[in-house]
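Single-structure report; data block below.
A single protein chain has been omitted; all remaining protein chains appear in their positions.
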Amino acid sequence: MYEFVAFYIFAIATTILFLITVMSKNVLYSMTSLAAGMVLISGLFFLLGADFLGVVQLIVYVGAVMALYAFAMMFFDATKDVKEKHGNSALVFLLGGLMALVFVVMFSAPIIGENIQALYPVGLAENLGASGNSQDVGLVLFTKYLVPFEVAAVMLLVAMIAGIILAGKKMDYSLTECEASDEELKQEIKKEEV
Amino acid sequence: MEIGIGHYLILSGILFSIGFVGVLRRKNLLMLFFATEIMLNAVNIAFAAIGNYYGDLSGQMFAFFIIAVAASEVAVGLGLLIILYKKYGSLDLDVISTMKG
Amino acid sequence: MFIDPKNITMDVLNLTTLMPMLIAIGGGLVILTIDLIKENIHKSLYVMLTILILVIDLGATLGLNFGPNEKGFFDVMLIDGLSILSQILVLVASGLFIPLALTSKRFHEYSYPEFFALFLFMIAGFQFMVSSDNLILIFIGLETASLSLYTLIAMHNRHNSFEASVKYFTMGALAAGFFTMGSAILYGISGSLELYQIAPAIQSRMGEPGMMMFLLGGAGLLLTAFAFKLSLFPFHTWAPDVYEGASAPLAGYMSVVPKVAAFVVSMRIFEMFIELQIEWVQTIIIILAVLTMTLANLMALVQEDVKRMLAYSSISHAGFVMVAIALATEKANTGIFLYYALFMFTNLGAFAMLWVSRHKNRIHHARYDHPYEKFSGMVKIMPMGAVVMGLFMLSLAGVPPFSVFWGKVYLMSATIDAGHIGLAIIMGLNSAIAAYYYLKLIVYMFLREPTAQVTEETTYYNVSKPLLTILGLAVFVTVGSIFYVDPLIEYITEMMRATNFGI
Partner (left out) sequence: MENLVYIALFAPFVGSLFAGLFFARSPKTHLVGVVNSTLIGIAFIAAVTLALHVAEHGAVHVTMMSWISAGDLSIPFGFLVDEVSVTMMLVVTLVSTIVHIYSTGYMDHDRAYNRFFAYLSAFVFSMMILVMSDNFAGLFIGWEGVGVCSWLLIGFWYHKEDRPFEENPSISPSWAANEAFIMNRVADLGMLVGIFLIYWNVGSLQYDVVFKALPHLADGLLVSIAIALFIGAMGKSAQFPLHTWLTDAMEGPTPVSALIHAATMVTAGVFLVIRANPLYSLDAVHEVSMFIASLGAFVAFYAASMALSARDIKRIVALSTLSQLGYMFAAAGLGAYWIALFHLAAHAFFKALLFLGAGNVMHAMDDELDIFKMGGMKKVMMGSYIYMGIASFALAGLPVMAGFYSKDAIIETAFNDGSYIIWAILVITAGMTAFYSFRQVFFTFHGEERYKALGFHPHDMYKYVLVAMAPLAVLAISFGWFMENFHEFITKNLPDYEMSHTTHHWAWLLGSLVIVLAVTGIIIAYKKYAGKGPNAWKRDEEFEQSFIYKLVENQYYVPKFYDEFIVQPYTIASKKFWEIDKAVVDGFVDLIGKMSYKSGDVSRGMQTGSLSAYLNWMGVGALLLIVAAAITALIG
């Protein structure tokens, strides 16, 4: 019963919040409802016994990602209402509705197989007397998924470099569009920096 | 009343579709990115739910990596947005359409 | 609380499988470090360093043990023939691409050492993507490569390149959503994220009610994601714009390397579906392939810009090759790699020719860098260049005995072997349409008088020795294909036999 109530509360709330995110004309509302929806999703993760995932969701999404978005919003000065021209709203909703319908139809069928064995069962560390989602996650993450984990680290490095370069000052001059010789250009850039 | 995996998956599907609508509907790039975040979050629910019902950790793992990817995408995406805003002075998709045909 | 250290031997881990990627990543870090230690080093050092790393990487790749069951690191890595072959293609194409940075004029992206680091990270991403049948690693590799690629495009630093990058990025994010959702469904029905375990699990559950729904739904979602990567209709819309916005060498590179990687993963995933007798997937892929090659050809016909025309032609070529995925025979799979191995040199060569004549501002047309008029009467000004470009065009059009012809013939014969005569006829017809727009450029180059703006100065604008070397190499490979195509096919076939297709 507890699960039932919690699920429906979370589900309905996230749906409404995300709808606001998608529908709202105001970036601030949109972003706030997105953040709130994500918090509620972490609740769903806790319900599903994925404690660590829930925590990560809170920290990374609500903490980091939303902070980035907030910063961007300020940069773009997008607090005021955004004017969007919508040519065919009806069609969009029809498409979205159709998509949702297909998912509902699809997921109404039983997806879980009877004879499927869990490859990395929850409670890996149980026999050691220490149970807990975080430890299990740690165990799997640093054995089986060590390679993807490291690649993800590279990916984050790439993202960092990309962010630094793209938002960097050097992008303000375009060597690509400038006919001046290299020497002149260097001088010019130096002057500008001083 | 038992909440089965079907409930979670249907929720996931609905949220995914909401994100999808957002992607189709939004003309403001920043808000469009919000919509993609919703889609990824919806998928995370599906993974967590399936993993839970199999008693398997792989689903959670995928969800972790999706979160990592989402974070990286935000970094790159915002970098692009900033530079685009500098050049075009707008984030409206219809303005950014010099290449066509 | 204390957890027992796991006893894992090095043998089980098979660490060498990681070597090639580690070299690429390490190389990228070395470049970043060098930049930290000493600034303002000339880009040629980075180019040389990158080539060196690519060569070592290639050596490591060639030195790997491979086989259908050559796994490593808790079975996350899979080094089979497919993986080796695609890594070789990726590395060779990268080796051709990087020297194009050494132009006589300075362009923005090459002023960053980070460009080369990101490039190497991207290669590592592609390498991970092709050497795994674990959906998580495939996804992470894909994203690493894609995020680097978006940045590389934007670093060209023009209006167009930002627009291109944003378009690619946004659609890529949407595709990532579809890919993950598709993976979730596969996970749901099989309880695993590894293709070699997914396939038997699905097979054992085939009869269950509602299973078809999941299978087709999952296949549809995954197909959307890969159709985007492979620029199949109607998911191709990004491609022409992105190719136009990116610098010419990068556009040429993008028409080959990401597609090879995406084809490898598509082979692993969709051929699994086809092997499971799910005909729907086959039908849909054929429809997409036919639509792609036909519509892209028609659109290429009406382009005014050579680069955009080549972009559409690359889309059309991808559609042509996509047919092979639907056939899922050994010969067809061999054909994919044969096609790309041959197409790679020709197409990169053609884009390199555009790069040679690239200007910093658009002197011929308000919007386009490479309108057809730019090439009118080229034979009078740059006879060698015109002949070389003409050769590339003929090869792309599939004129014997130039390289791409063999790829086309091989794929079409694979199609006929698989019993799809009608499909082969459509492929032939499309090649005929395509010939028209390639010949259009040849007509411009050889039969028209040069316009006033076309002078020696403008056509040779960006040329340099390394560029000429790469062009020469491309010509050599394009023209001499008749001599190596047979052993090449043998090699690819052999590699295909050492491949794990899940079932």
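Note that the chains are named A, B and C in the order they appear, and that numbering of residues resets to 1 at the start of each chain.
Criterion: a residue touches a chain if its C-beta (ideal position, glycine included) is under 8 Å from a C-beta of that chain, and two chains touch if they have at least 3 such contacts.
The shown structure was predicted, so the numbers you read here are calculated from the model rather than taken from an experiment.
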Among the chains presented, those that the missing one touches: A, B, C
Out of C:G217, C:G319 or C:G349, which touches the unshown chain? C:G217
Of the residues A:A67, A:L98 or A:I164, I need the one that contacts the missing chain. A:L98
Which of these touches the unseen chain: B:L24, B:L57 or B:L81? B:L24
Touching the absent chain when the full complex is considered, from C:A227, C:L354, C:L423 or C:L441: C:A227
In the whole complex, of C:F66, C:F119, C:F139 or C:F178, the residue touching the missing chain would be C:F178
Please output the residues of subunit C touching the missing chain, sorted low to high. 166-167, 170-171, 174-175, 178, 212-213, 215-217, 219-221, 223-224, 227-228, 233-235, 237-238, 240-241, 280, 284, 295, 298-302, 379, 383, 387, 409-410, 412-413, 416-417, 421, 424, 433, 485-486, 489
Just the residue numbers, please: which parts of subunit A touch the chain that's not shown? 92, 95, 98-99, 102, 105-106
Residue list for subunit B contacting the dropped chain reads 20, 23-24, 26-27, 32, 93-94, 96-101
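Criterion: only the chains that are shown with their structure count from here on.
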Indicate the residues of subunit C shared as contacts by at least two other chains. 136, 140, 143, 147, 150-151, 154, 188, 191-192
Among the residues of subunit A, which are close enough to touch at least two other chains? 102, 106, 108, 110-112, 116, 118-119, 144-145, 148, 152, 155, 158-159, 162, 165-166, 171
Going by the contact rule at the top, pick out the subunit A residues touching subunit B in the complex. 1, 3-4, 7, 11, 14-15, 18-19, 21-22, 27, 30-31, 34, 37-38, 41, 44-45, 48-50, 52-53, 56-57, 60-61, 64-65, 68-69, 71-73, 75-76, 78, 82, 84-86, 89, 92-93, 95-97, 99-100, 102-104, 106-108, 110-112, 116, 118-124, 136-137, 140-141, 144-145, 148, 152, 155-156, 158-160, 162-167, 171-172
Which residues of subunit C touch subunit A once you look at their complex with the stated criterion? 1-4, 6, 8, 18, 25, 32, 73-74, 76-77, 106-109, 111-112, 114, 117-118, 121-122, 124-125, 128, 134, 136-137, 140-141, 143-144, 147-148, 150-151, 154-158, 161, 185, 188-192, 197, 201, 204-205, 208-211, 213-214, 217, 247, 360-361
In the complex, go through subunit C and note every residue touching subunit B. 135-136, 139-140, 143, 147, 150-151, 154, 159-160, 162-166, 169-170, 173-174, 176-177, 180-181, 183-184, 187-188, 191-193, 240-241, 244-245, 303-304, 308, 367
